[in-house]
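Removed from the display is one protein chain of the complex; every other protein chain stays in position.
Take a look at chain A:
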């Protein structure tokens, strides 16, 4: 919630919304600063957004605040299975239906 509110603040102050890349780096900095303070956060995340210039982007962030732009990402034990499925079937130019089918395949794999 802290991040969401800060992003809205930026939009109000500057008159335009933060790009996903900027939002991801902002979040990473918050997480990294908290890491070496008395109150580190313990949260892994996948941050996704759409930008007019770069198109859609997905960012993988782990609880230690390392940030990576990825075509597909998973956190947790399910990842060991889902990553293999996605490595095999993912294409850069998939449309929404194909992507949903692939996600469903991953979920089936984990089950």
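Heads up, the rule we're going with is that a contact is a pair of C-beta atoms (placed from the backbone, for glycine too) under 8 Å apart; a residue touches a chain by one contact, two chains touch by 3 or more; residues count from 1.
The rule we apply is simple: contacts and distances are computed from a predicted model.
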item	value
Chain excluded from display, named as in UniProt, from "E3 ubiquitin-protein transferase MAEA", "ER membrane protein complex subunit 2", "Proteasome subunit beta" or "Serine/threonine-protein phosphatase 2A 55 kDa regulatory subunit B"	"Proteasome subunit beta"
Touch criterion as defined above, residue of A:64, A:94 or A:107 at the omitted chain	A:64
Residues of chain A in contact with the chain not shown	28, 32, 35-36, 60, 62, 64-70, 73, 79-80, 83
